[in-house]
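Missing here: one protein chain of the complex. Every other protein chain is in place.
Here is chain A:
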């Protein structure tokens, strides 16, 4: 079996930050899956650096993750993967963004050494030995006969320092599990952030909530809407488009989108601003909803934890 070695792992700053956030707010250890894609970057020929290597690089780009909030979410305590629960988790994520592949998994455990544990080793080993989980590499180098594939071999490890004396609060490290060698290889993580140095990377990211494609016919102007001469079909289409737009923004009429195009557009900068403003309002409403439900979840979790501790204590006293 082919076993391609990754050259590096790229992860957007917000994705990394939100993974660390999930880990640091969880009561105990956590695990989860990571998604994204692996692509071949052809060698760039630059005159400035004659000693730059001419070989192509293989980069894994992490675009999304799923955090289970606990441990043993898709494997048992000896590290054996349960294919059913894994498939359920992977499919749930891929329903949202079908273009992302299941790259591997992560584990976060507070106040432990930053080395893969026995169980983590077994999980990665088990994931890498399942050929049905392989995914294709994007932009394969020309001339390769079969499309090259990779196993979900990526592993991100998060930990916090064992002693309190250190000044940093979190540590992380990326590994690729090499099935041919049965071992973890440490990989460097490149954190992709906004800035001129990273502009090229943005081509590698896929939007996770794309704006819907809506037909904006130029001839549909507010005037002929008023005339009420549309067919029922047009009305249906209009309602459908409106509901799709409502997923992204709050209180913006689909008809006004047409004003953003064509010769009139120059006059309607305000219209664009209006659109953005209303998109922001939508996001705020969603945030509030999430906040409210999070509070409820947290309350329930606290309650559950208390019961669990009670159970553990009384079990020991029997």
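Just so it is clear, a contact is a pair of C-beta atoms (placed from the backbone, for glycine too) under 8 Å apart; a residue touches a chain by one contact, two chains touch by 3 or more; residues count from 1.
We adopt the following convention: contacts and distances are computed from a predicted model.
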Using the UniProt record as the reference, specify the protein name of the hidden chain from among "BRISC and BRCA1-A complex member 2", "Cytosolic Fe-S cluster assembly factor NUBP1 homolog", "Ras-related protein Rab-14" or "Ribosome biogenesis protein NSA1". "BRISC and BRCA1-A complex member 2"
Can you work out which residue in A:113, A:236, A:288 or A:303 touches the chain that's missing from view? A:113
Among A:5, A:21 or A:70, which one touches the chain that has been omitted from the display? A:70
Per the touch definition above, residue among A:63, A:100, A:122 or A:176 touching the missing chain: A:122
Residues belonging to chain A that touch the chain removed from view: 26-29, 70-72, 76-80, 109-113, 115-122, 125, 162, 182-184, 305, 308-309, 311-313, 315-317
